[in-house]
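To start, the structure itself, in structure tokens.
For this view, one protein chain was removed and the others were kept in their places.
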Amino acid sequence: MSADERSWPLWEVFTQAKDGAPHEHAGSVHATDAEHALQNARDVYARRNEGISLWVVPSTAITASTPEDMGPFFDPANDKAYRHPQFYTVPRGVKVF
Amino acid sequence: MPNRALFSALLRLGDDRLVLGHRTSEWCGHGPVLEEDIALTNMALDLVGQATLLLQYAGEVEGAGRDQDALAYFRDALEYRNALLCELPKGDFGVTIVRQFLYGVYSVLQWEALSASTDTTVAGIAAKALKESKYHVRHAGEWVIRLGDGTDESHRRAQAAVDLLWPYSGELFMQPADEAALVASGVTADVSVFEAPWTAQVQAVLTRATLAAPDVAWMQRGGRSGAHTEHLGHMLAEMQIVARSHPGAKW
Partner (left out) sequence: MTPSPAVSEDPQRTAEFEARIARGESIEPKDWMPERYRKQLIRMMSQHAHSEVVGMLPEGNWITRAPSLRRKLTLLAKVQDEAGHGLYIYCGTETLGVDRHELVQDLLDGKAKYSSIFNYPTLSWADMGAIGWLVDGAAIVNQTMLAKASYGPYARAMVRICKEENFHKRQGYEIMVTLSAGTPAQRAMAQESLNRFWWPSLMMFGPPDKDSSNSDELMKWGVKKKSNDELRQRFINLTMGQVKAIGLTVPDPDLTYDETTGDWQSGPIDWDEFWRVVKGNGPCNKERLAARNAAHDEGAWVREAALAYADKQAGRGTEAA
């Protein structure tokens, strides 16, 4: 039952601490749609700060820099922001760790 | 100078939020997913926070030396003035979130009206509480739709929740007769006027959720004068045990 359960998609959260400040990456939340993600982001990352601005982006929508832009320690394996199982299709029953 | 009517009205406002907040807090650590655990606890915090302000003011108005803790922890169930809807057990997530929604829509209407209260303390509490309650409605409303229009199981449970709770919704709009003077002077609001907008808003969400309100022959009532269900006594026994075991102690 639980092993086959689909996870909620992952969203990255950006918060703007105050007027004029840039939105900064605060972390992520799991949610099933944008409104849900926004609410979860508010509850998790902004619950003590009124009026903070929030952006949520599906993690899969983020494209990160390519190896040519970076230094010698960069792993050219992919262009996603990080390795996350949701970005790859793995056959069911194969445990990836 | 003690104002019995205002004291009573404040208890009704405060007890609703204290009891509902307590019920919601029972989810802490047991939610269906971490994000929702946090969301439910946020709502519980808002509600208990509102109750604290209301009961604090009630104690001042009563003028008998009781503060918010004396009122919360040393009144028996018969002295509580919350609506029955608030004290029902939390049930499954469906019951909790449908109740949060039904009560929340009412609460927003009430706080909007009370933001214009001629009593500045009440108006002040209302202004802050309104923002919080609007968020509860948004959050709970989205969940009612997800559950109603989700899987067969979630639809069944959400409908069961609506069926369970609907007979307790009518009490929200029963305006206590002893508040007539307060309503006339603009201190509190006549809750009966909220029924039509409440019904319209709730029906709209239920329709989107593919849920239906049941026909109810009789709306349960009695909470506003202390005639509660058996649930409240057990809830208060648990809530009050530590405080009552050490009367006079400071925490």
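Here are some notes:
Here the chain labels run A and B in written order, and each chain numbers its own residues starting at 1.
Here, a residue touches a chain if its C-beta (ideal position, glycine included) is under 8 Å from a C-beta of that chain, and two chains touch if they have at least 3 such contacts.
A quick note: this is a predicted structure, and the numbers were derived from the prediction, not measured.
Within the set B:E26, B:E60, B:E112 or B:E195, the residue that contacts the chain not displayed is B:E26.
Per the touch definition above, the residue from B:A44, B:V61, B:A77 or B:A129 contacting the chain not shown is B:A44. Contact with the undisplayed chain is limited, among B:N3, B:S154, B:Q175 or B:T199, to B:S154. Shown as candidates are B:A9, B:A58, B:A72 or B:V105; the residue that touches the absent chain is B:A72.
Not every partner is drawn; the one left out touches chain A at residues 1-3, 5-8, 10, 27-30, 32-33, 36, 44, 47, 64, 70, 72-75, 81-86, 95-97.
Contact residues of chain B toward the unshown chain are 18, 22, 25-26, 28-38, 41-42, 44-45, 48-49, 51-52, 55, 68-69, 72-73, 92-93, 145-147, 149-151, 153-154, 157, 238-239, 241-243, 246, 248-251.
Following the convention adopted for this analysis, only the chains that are shown with their structure count from here on.
Note on chain placement: the centre of chain A and the centre of chain B lie 36 Å apart, centres being C-alpha means. Chain B makes touch with chain A in their complex at residues 33, 35, 38-39, 42, 138-139, 142, 146. Chain A meets chain B in the complex at residues 8, 29-32, 35-36, 39-40, 43-44, 47.
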